[in-house]
Each structure stands twice: as structure tokens, then as C-alpha cells.
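Removed: one protein chain of the complex. Kept in place: all other protein chains.
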Amino acid sequence: MGKLANSFHKIAALNQAMEYFQDGMTIMFGGFGGVGSPPALIGAILEKDLKELTLIGNDTGFPEIGIGKIVSRGMARKVIVSHIGSNPVAGKLMNEGLLEVEFSPQGTLAERIRAGGMGIGAILVDIGLDNEMVIQGKQQFILNGRDYLVEPALTAEVSIVYARKADPYGNLIYDKSARNTNPLVAMAGNYTIAEVEEIVPLGALNPEEIVTPGVFVDMVIPTCGVNWKWAWE
Amino acid sequence: MGKLANSFHKIAALNQAMEYFQDGMTIMFGGFGGVGSPPALIGAILEKDLKELTLIGNDTGFPEIGIGKIVSRGMARKVIVSHIGSNPVAGKLMNEGLLEVEFSPQGTLAERIRAGGMGIGAILVDIGLDNEMVIQGKQQFILNGRDYLVEPALTAEVSIVYARKADPYGNLIYDKSARNTNPLVAMAGNYTIAEVEEIVPLGALNPEEIVTPGVFVDMVIPTCGVNWKWAWE
Amino acid sequence: MARRAALEISPGMVVNLGIGIPSLVPNFLPPDMHVMFHAENGITGMGATPHAGEEDEALCNAGGFPVTVVPGASYCDSATAFGMIRRGRVDLSILGSLQVSGKGDLANWIIPGKKVPGMGGAMELASKAKKLIVLMSHTDKAGNPKIVDECTLPLTSGRCVDLVITDLAVFKVSNQKLILIEHRNTSSVEEVAAKTGCTFEVQDNVKKVAY
Partner (left out) sequence: MARRAALEISPGMVVNLGIGIPSLVPNFLPPDMHVMFHAENGITGMGATPHAGEEDEALCNAGGFPVTVVPGASYCDSATAFGMIRRGRVDLSILGSLQVSGKGDLANWIIPGKKVPGMGGAMELASKAKKLIVLMSHTDKAGNPKIVDECTLPLTSGRCVDLVITDLAVFKVSNQKLILIEHRNTSSVEEVAAKTGCTFEVQDNVKKVAY
């Protein structure tokens, strides 16, 4: 492999990644409306026909885009997301009682994921205090005379993210707005798998431009590219 | 000014920046052991001979390096830092009762500053729970059966940071480990002033490499360069 | 409506636009106005919609549709994008809505029993943007007022709306009071009152406008 020596043993193939997935597990996924979600990993999860998953991420994508493909096929028991508006199948499953949905305000959700990645227990925010669905099951806390919700950190057994480039240490850079939740999700996984468009030699990435340090990344696999049709196409 | 048109009215001179400083205020500063602290702003604060300041940042630098110059001259009433070990003058002032010191574990302090910048009320961490000095005056919270400290967010009336490059919108990139606390401090100021080595035209920075979006930066001033001698020199 | 909303934008502002009609607002701004459009997914400095065939699947707004960026733009993660909102660094948010109350309450996120899509980023934007403008039709498809005394739909956020722009009129909300400041020149204060579900004050110099 020459310069691309797998010196940290993180570069692997899709089938090796799939050994980390099983029924009933919690998976966190990067992406926002499907943009920046890892297509090969999602495809392989579909093929493995997993059951009773708990999925955590910004949204449930579209029925045939991003994580939506997994949700639409009923493979998830529960999702923790900020909205399911772009995936009517998720709404249908929820109404039929086949899918539990925990809604979290989008910015709160992003911070809960980051908190998980940073080893923080929870954050106190004042978003949604007057909203029944948000405060449901949450503890409140008064700090300096102001009310806050205690929003617990989120982590996952496996995190899956999509990046533009990786080096053999798993350092990641992203592509424009496909960055979105990926750097947060990458930190929150107990085991983090990055699907990337390009793997470059160690030292080829500028240390200044690295967004996700490889410290947080356990495995790097090459992508097959996005294999769905975008809503705007 | 040609390409360097001051289209967002953020580029200014040091004397304009100094209008934002006054006795008794809270100032947050970027830097770690003096590395990455803004020399011209610190010099101007010294010259203005401000009193009764509250300073928030990683540490009190060295007696003649970074924020240490301000602390050593007794201009601060209180500091919130992770250590004063490299500034014996700060230790002397503390022991004489002339300087109040609130110690916060370094990572907790960094997150409290970030939380302030992100509009979060507090974070729950389990660092220092068995330490009297850390828990002093702090509330505790039990989440899922585990003890946490409630660590309140920190903000400041003015934040001062040091960066490698800025554009006219105040987008910032940093220089190697001089990045340290600067991106956090930049977000936590009610008014944030960036002292920079170079001001480049709008569009000259790659949107991918920008570390601090200009949204958080109110004023950009050119630096005179570091004007102190490093401990290792 | 989008044209009218554009008048509320000043140079240097950071502006977040909701999906639908709000997303049309930039079309009515002068060029070189130095406004930074913000997206929840992590873009500061969105520009025009790309020409057909020039779309980049990795450069989309929060609604998932292709955009471009302007000089001075930057990318960040979604947590930071919402930090800008929570910290009060977003000057203006322009959203659509299902209902607005005369006190400035916003209800735009669910229709119980019918549609529960989730709040997305609406709660942060509604409660933390420095100024919140609602753009919506004055009445629903059945002709019922969307500006009401008390919202019957669940609130997104209370006491947050600063300006309501409809196809008939413009109201400001000041100290929880609704004040008519403009109406369409093809309409009248009486028509606006008839189609509004709550009382409102009429500003002395209420303007008749064409838009």
C-alpha cells in the first residue's frame, strides 16, 4: 500500500465494518435531510436486515434517502430526532404505534450528541420549557433564578459518519454543508466508523484543516458514492 | 481600500477597540500559557490602567507574558482560571488577599466558556466531585443515578482573541497551537474583538477552513506582533 | 409578502429564513447588501439558487435544497449553527406559521392528530432570534383567521413574534399588543378586522401599500 500504509489499522472494508452491527443496538448517524449520510453503511445495514434498532440523528431523511431507507423498512424500534417531516413513512409508522419517536429541538439535539462525544453528562438549556412534548420526562433545574431543562447527553454503540477525506489515522474533513452533524456524531460513538470519499496518505491533510481528529475515529471505509436520488433531482 | 473594503464595518484601529473597555468590567481572553493571547490589546489595557477587572481564561500566563502582565500589575480584582502556577505574582496577590481566584478544572473551564458562547446555561460534569475546592459553591445534580456538578456557563462583556488571519466579516483562522481557547472565547463575548496577524479580502479564506465564523466577531484589529519574551527563549 | 419582508433587512444582518415563502425573500434584496443568510445545518453566507445542472449535493440549505455561497461564507457543524441562534447572534428569523396569537405566540409545528412532523429548529429560532417575522396567509384554506386571540394549536414558542406579514396586512406586536401598521391598498381596516380572530390597535398613520 506504499504511502497508504495502514499504520493505525483503521482502514477496513465494508464487510469488516458490518461485524459491529447487530439487532437491538443503538446507532447514531451523521447527516441532515440525507445530505452527509453514509450510503454504503446504510446499504449494508439494510442488507443485513437488522431489527429493533434505536437510531439517533438529526432527522429521518426521506423515505428512500439517507437513514430514511432503514426507517421506512421498519428496522427501527425507536428514533431520537428533531423532525420526521420529510419522511411520511416514519409518520405513518409512528401513528400505527410501530415506531417510537423522541423529538428533541434541533439545536438541543446537536448539543446532546456533542455532550455525549465530549464526556459531559447533560446540558442545561431554556429551549422548549413551555412545550409539553419537549419537557415530557425531562427534569428541570433552576440556576440563578432561571428555569432550565436538563437535556441528557446522547451516545451510541456505533456511530456512522460520512466525510470527504480521511487519512490512515482517521482524521476527517468534510464537504461543505455535508459536514452538518457529522463531526458531532463522530465523537459520540463508542465505536465510530467513517465512510469516506477519499483516503489520503498520513500527513497529506493540513493539521489546521482537520475537523474531526482521528482520536475519535475507529474505522475508515471507502464509499461507493451516494446511491439515492435527491428530492430536488 | 479596494478589495479590503470594510463592508461589514468590523475592521477598526486599536484606539477604537479601547472604547469598549472600562473599570470593573469582565474580560475574557484567549490563550494558553500566553501562547495565542492578543499582545496589542493587552498592551492597550495596561496603558489605560484599568481597575477592578474580572478576567476569565485558561491561566494567568507568566508575570510578563500574556494576560499575566495585567494580573501582575494588580489590575484584576478576580480571575477565573484553571491554574496560576506559571505566574508567581498572581500567587502572591492571592495570598495577600488582593486577588480573588476561582479555580476551575481546565476542561471544565473550556466547556463553561463554550457553553456561554453557545447560549447554554450550564453543563453537568463529573470532574472534581471529590474535590472541596471544585465543589465549593456549586450545585450538584443526580442524573440516572450518577452525581454531577452543575458548572455554569461563562460569558464576558468583552472577549479578546488572537488569530492568524481574518477577513472583513471577521471570519478567523488560527495558527497551530495558538488556537487553544481562542475559538471558545471568541463565541463567549457579548462583544468580541479579534487581534489578527493578517487581514485578507472577503472570499480569500476557504469556507471549509474557517474556525470561527465572523458571526461571533464584532471587531477586527491588526496586531503589532508578540511583544514579550517567551519563557523558553 | 416576501417583498415586504425584505424591507426589514438591513446591511450586516445575520438572517435565517424558513422554508416556503420566506426562502424567496433574498430575491427582493439589492445586490451587495452584505447580509449573511444562515442555515441550521451549518452554512453562514448562503447565496442564490444554483442554475439547473450546477447543483452540488453537498451544498444544500436546511430544507435539503441546493444553494450557493457568497464571499465570506463559512461552514460549521450544526451545534455551532444553533449556538449562533441561542447566543442571540442571529438578527432576524423569518418563518411561516399555522397560527399566531395577538400576544405574539407562535404555533407552527404540529396539528395534533393530523400532522406531527417535529419541531426541527423552529423553537430555537422563534425564542432566540433577535427579531422574529412571521410570513403567512391571513386566513387558512377554509377562510378561518390564522391570527387569533389564543392559539388553539400547540405553541412552538410563546411571546416571540415581532412582526406579522400576511397577504392583507402588516402587524407589529408590541408589549403583547397587536398593532396594525399597514394594509394592502386593495383592502381596508374593516376587511382586515373581519378576517382577524382577535382585536388589534390601528396605528395612527396606518399605511396603505401595494405589494
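We call the chains A, B and C, going by the order they appear; numbering starts again at 1 in every chain.
Quick note on the criterion: contacts are C-beta pairs under 8 Å (C-beta built on N, C-alpha and C of every residue); 3 or more make two chains touch, one makes a residue touch a chain.
Because the structure is predicted, anything quoted here is derived from the model rather than measured.
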Which displayed chains the hidden chain touches across the whole complex: A, B
Among B:43, B:107, B:201 or B:222, the residue in touch with the chain that has been omitted: B:107
Options A:85, A:117 or A:152, residue touching the unrepresented chain: A:117
Candidate in contact with the missing chain, chosen from B:33, B:119, B:152 or B:213: B:33
For subunit A, the residues touching the chain missing from this view: 7-9, 117-120, 167-169, 171, 187, 202-203, 205, 207-208, 210, 213-216
Touch list for subunit B against the chain that is not drawn: 32-36, 58-59, 62, 81-86, 91, 94, 101, 103, 105-108, 110-111, 113-114, 125-128, 130-134, 164, 174-184, 211, 226, 230-232
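Keep in mind that, in the parts below, only the chains that are shown with their structure count from here on.
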Chain pair that, of all pairs, has the most C-beta pairs in contact: A-C
Identity of the chain that, by mean CA position, is farthest from subunit B: C
Distance between chain centroids, defined by C-alpha means - subunit B, subunit C (Å): 35
For subunit A paired with subunit B, centre-to-centre distance based on mean C-alpha positions, whole Å: 32
Shared-contact residues (touching 2 or more other chains) in subunit A: 111, 125-126, 174, 176
Subunit C residues counted as touching two or more neighbouring chains: 69, 75-76, 79, 82-83, 85-86, 128
